[in-house]
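Yeah, one chain of the complex is gone here, protein chain that is, but the others are all in their spots.
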Amino acid sequence: MSGVASPAAAGSVSDIANAVTNGERSAVSVVDAHLARIDDHEGAVHAFNLVTADAARATAAAIDERLAAGEDVGPLAGVPVAIKDNMCTRGVPTTCSSKILDGWRPPYDATVVERLASAGAIMVGKTNLDEFAMGSSTENSAFGPTHNPWQLDRVPGGSSGGSAAAVAAGFTPLSLGSDTGGSIRQPASLCGVVGVKPTYGAVSRYGLIAFGSSLDQIGPFTTTVADSALTMDVIGGHDPRDATSSTESFGSLVDVLDRGVDGLRVGLISEMTGGVIDGIAEDVLARVRAAAEALEAAGATVGEVSVPSSVYGLPAYYMVAPAEASSNLARFDGVRYGLRVDGPNTAAMHTASRTAGFGPEVKRRIMLGTYALSAGYRDAYYGSAQKVRTLITQDFDRAYADFDVLLAPSSPTTAFELGAKTADPLTMYLNDVCTIPSNLSGQPSMSVPFGVGDDGLPIGVQILAPLMGEPVMFQTAAVLENAQEDAS
Amino acid sequence: MTDTATDRREPTLPDGWELVCGLEVHVELSTATKLFCGCPNEFGSEPNTNVCPTCLGLPGSLPVMNADAVTSAMRLGRAINCTVKPSVMARKNYFYPDMPKDFQTSQYDQPTNENGWLDLPDGTRIEVERAHIEEDTGKSTHVGGDGRITSAEYSLIDYNRAGVPLLEIVSQPDIRTAEEAKAYVAELRGIVLALDVSDARMEEGSMRVDANVSVRPIGSDELRTRCEIKNINSLSSLGRAIVHEANRHVDLWTTGERPMQETRHWDEEAGRTRSGRSKEDAEDYRYFPEPDLTPLIPTAADLEAVDVSIPELPSAVRSRLADAAGVAPTEVSVLVDRGQAGFALDTIDAGADPTRVLVHLTNNLADGTGEMDPAAFAALVSMEVGGELSSTQTKEVLADMVVTGRTPDAVASEKGFEAMDTGELDGILDGLIADHPSEWERFCSGDDGDAKKMSGFFTGQIMKATRGQADGKVVAQLLNTRKP
Partner (left out) sequence: MSKLSRDDVAHVARLAMLELDDAEIDAFTEQLGSVLATADDMAALDLDSVVPAHHPLGLVNVMRPDVVQPSLDRDEVLAQAPAAEDGRFCVPPALGEQ
C-alpha cells in the first residue's frame, strides 16, 4: 500500500507568510490551494474531524483586505494551520474525538488559537486524535483512525496523529498538537515531520482540554525546524489565564537557529540506546547513533549518559496521567454540554451518559486513575509516582551538568500497521517509553526527522534539553536537519 | 480547657450524658470576583449570568487564584489565632450536578490556617482545627412534587454561586452545650464582620453551619459515632438541631441501639433531623494536589501585613466596654454583637452613668441609635440620673432624639417635661389625702401588703394628676416622708 505523503506540498510556513505579506500571493489563493489538496487526499488519510473551509476562506479574504489597507497582519500571515481537536475554538465543534462532546461548540478560543489568529494564521480544520489524547496510534478515535500518509495501512502515531498526518500529507505547513506522554514527538517521528514538546509552562494550556494537567503541553508540527521556531515565537510566552504558565522567557527561537553545535556536549541516553529498555528497534537505534555522529561532525562532543530512573517513567506515567485524567474527565456528566443519556435520577443520568460517551481506552484510563487515587492505594500508586518524577528530574539534572542536550529515539519503532497493537493496551503503552520521561520532568524535547528505517518509513530523533532549554534544543535540531538534508 | 465537663453540661440531656459537638462553618468571602475567575461574586443576579468557562467547568478552562480571597482567608485565620502556613489547593473528587467540574477545589492536608482558637464571651475556649479555602457550588431548585428534594420531578441549576470563595472553619469537638454552639457562631460572625471579609448572613447562606453531633457518658473521653447535621439556617435552628440530635443519640444508646455515621438534614418545620441519602460506597474523595494551581507560600511581609490589618476584635471590644462599665464581659456581648460598643464607650467617655447607658442601649435602642450622637445621649442620661426627667419621660425623649438628632434639652422643653418641684407635689398629695382619707389611713397603718397597695394607689393618682411627669423615685420619697 502506498502513500500520499508530501510534506513539501504545503510549502514552508515562512515562505508562505513572506509571500502573503509581500503581496506575491493572496491569502485566499494559499487557502484555496491547501483546501484543494485536502479535497484530493483527505479521504485516504482522515487527518481531520472537521474542515472549516468556508470560515478559512472568509478569514483569508479578510487578511487580504487588511494587507491591501497596509496593515501588518503578523508573522504567520496567510499560513493555513490545522488544530488538534482537543483545543477550544469558539463556535467551532471541539470533540476530542469523543462521542461525549457530541455537538459541543465552545464559547471561547484557546490562548494558542487566539495567538495564531492574531499572527495572521488561518485555521482550516480540527484534526483527529486518540479520544481525549489517550493513545499512541489515533485508532482510539470515535470517528475512525487516521492513516499514515507515507503508507496508508500504517498508523500515524498518536495521540496527535491527525495533526502530524496533516503536515506530512501537505495539507497544512503547520499544525498544533498536544503532548502528555509523547503525543507530539511519537507521531512526528512516525510521520517524518518536526514535532516539539516545549517546557511545561512555556505555552499556555488555557483552552486545551486537559488529559494530564501536570504533563500536557501544546506544541507545533512543521516540516522544518525553522517553522517550528517561528511558531513557538508566536504561541509561547506567559498567559495570565494559565497559573502554571512560565513568567520567564527564553527569547526568540528563530534567532538561535544558526548558532551551530560547535563545542556543544551531546549525551546519548544509555538506557534508551543500549538495551536497558527493551523493544527499541535496531534501525531506530542506528539512526540515533547516526544523528550523534552527525552532530559530532558538526563540532559537538558526544558521550553516553545514564538517566537510571527513566526506566520507571512508564509505570509512574501510567499512574499520574490516568489519576489526573480521572478527575479532569469527571465533568463530562451530561449536565452542561455534550452527550446526555437520560436516566430516572441525576446519578443514573451521569452514569448512562459517561458509559455511552466514552470509548474503551478512556474508560480504561479513568478506571486506572480512579484506582490509583482511591483510599488505601493513593500513597503506593499516585504518591510513589509523583516521587519517581522527582527522581527522574534529579537524574536529568545530573545529566545536564555534563551535557547540554541529550539524544534518544522518539519512538521505539517506525509506523506499525493499523490494528497491530489494539488488542493489548500494555503493548500500546510501550510506544511512549522514550518520550514519557520529559513529560514527567517538564523538560522540553522535540523530534526531528532523521532518515528512514528498514521499511522505508520515517524515523525521528529526539533531542532533549533542560528546563527552558529550547534555544539549545532548537540550535541542535537545526544542525541535525541540515545534516539530514546533506545526507539525502 | 479550664472548665470541667459538669460545669458545661447540656441541660436538655438526661443525667449522665454529655454533648460532644464540633462545628464546620462556611463563610462566603465578599470579594469582588469568584475564587478562580473574574466573574462577579454577587448574590441575587439573574440565574447563570455570572458564569464563564472557568466557573462553569467548561473543557479546557483553567483556574487562577484570587489574591484577595487568599488575603481574606489569612486575615480570618489570624483573627482566630491560627498559624498561617504554606498551603496547597487540592481536588476533592465526587459527582454532584451543582459542582461544574465534578470535583471541588479545596484544601486537604495543607490548609492555609491551622491550630487556632476562639474564646466565647464567658471565657470558654473552643479550639479551631483548621480554616481552609475552597470554592462554593451552584444552586439547585427542585421542581415538581412538593418542592422537596425527595419528591422533585426535576431540578434546575444556577451556577452563579459556583466558584464563590469560601473559608471553611472547622472547630475541634470542644462544644458541650447548644448555647455554646450558638455563642461560638455568634463570636465567629462578629469577627468576620469586624474584619469585613463577609456579610455573614445565615439566612442568605453567606454563612452556613454544619454541626457534628455525638454524645457520651459523662466522665468518658471517647468520641462516639457522630452525625453531621446540615441545612441549619439560623442560630436558633442551630441550637434546636443540636438539642434534638443529641437527645436522639442518647435515646438510641440507652435503648441498646447505636447511631449510624451519616449526614442528616434539619427539618425546621418538623423540628427534627432526617437521614440524608444512603451511600452504597463509603465516601472516597480521592484528594490530590490541584495541578492547575501553584502552592501558596506567604512571605514574612505578607504575614506582617495581615497582622497589621486586623482591627480590634469583638473580645477586645467587650473587655474594654465591660471595664468601662464595671460589668462582666457577658453583659455587654449583645451590644458588641450589635455593633453598639463604640457608641456606648463614647457615651460613657462623655461622663454618662455606665449602668443607665447599658440599660438604654440594650433595651431601648435595639433598632439602633439613629440620628442621636453620644454627647446628646450622655446629656440625656445625666438629666435622668439627676432627676430632671422621669424614666418614662427619658424614654420618650430618647425616642425623639433617635429620629430627629436633637438635644435632650430641646426635646424635653418642647414636650413640657419640666422637673416638678417638691412643693407642687406636696400640694397635689394634700388634695389627694383630703379626697381619699380611708385610703391614706390604710397606707399609714395597714399591714405591709395593704400599705404597698395604697402606695401604688397614691403614686398612680399623682402620676395621673401630673400627666406622668412626676419622677417615680421622687414620689416614693415624698410618700415615705409624709408617712407618720
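Labels A and B are assigned to the chains in the order they are written; within every chain, residues are numbered from 1.
The working rule: a residue touches a chain if its C-beta (ideal position, glycine included) is under 8 Å from a C-beta of that chain, and two chains touch if they have at least 3 such contacts.
Computed from a predicted model, the values in this text were never measured in an experiment.
*Asks:* Taking the entire complex into account, which one of B:32, B:223 or B:328 touches the absent chain?
*Replies:* Within the whole complex, the residue contacting the unshown chain is B:32.
*Asks:* If I consider the whole complex, including the chain that's not displayed, which of B:74, B:293, B:321 or B:380 touches that chain?
*Replies:* B:293
*Asks:* Just name the one of A:4, A:56, A:234 or A:391 that touches the chain not displayed here.
*Replies:* Checking each option in A:4, A:56, A:234 or A:391, the one touching the absent chain turns out to be A:391.
*Asks:* Would you indicate which residue among A:370, A:414, A:445 or A:462 is in contact with the undisplayed chain?
*Replies:* Only one of A:370, A:414, A:445 or A:462 touches the chain omitted from view, namely A:370.
*Asks:* In the complete complex, which positions of subunit A touch the hidden chain?
*Replies:* Its contact residues with the unshown chain are 104-105, 107-108, 199-201, 214, 240, 243-244, 246-248, 309, 312, 314-316, 318-319, 326, 330, 333-340, 342-352, 354-355, 358, 363-364, 366-368, 370-372, 374, 377, 380-381, 383-391, 393, 425-426, 429, 440-443, 467-468.
*Asks:* Residues of subunit B in contact with the chain that isn't shown?
*Replies:* Residue positions of subunit B that touch the missing chain: 31-33, 37-40, 46-53, 56, 64-70, 95, 97, 140-142, 144, 149-150, 152-159, 277, 280-281, 284, 286, 289, 293-297.
Going forward, only the chains that are shown with their structure count from here on.
*Asks:* For subunit A and subunit B, what's the span in angstrom between their mean Cα positions?
*Replies:* The computed centroid separation for subunit A versus subunit B comes out at 57 Å.
*Asks:* Please name which positions on subunit B make contact with subunit A in the complex.
*Replies:* The contact residues of subunit B facing subunit A are 53, 56-65, 91, 93, 95, 97, 100-103, 155, 157, 282, 284, 286-288, 291-294.
*Asks:* Considering only the defined contacts, which subunit A positions touch subunit B in the complex?
*Replies:* Touching subunit B from subunit A are residues 86-88, 94, 96, 101, 104, 106-108, 110, 205-210, 213-214, 240-244, 323-324, 326-327, 330-333, 335-337, 346-347, 350, 370, 373-375, 378, 382.
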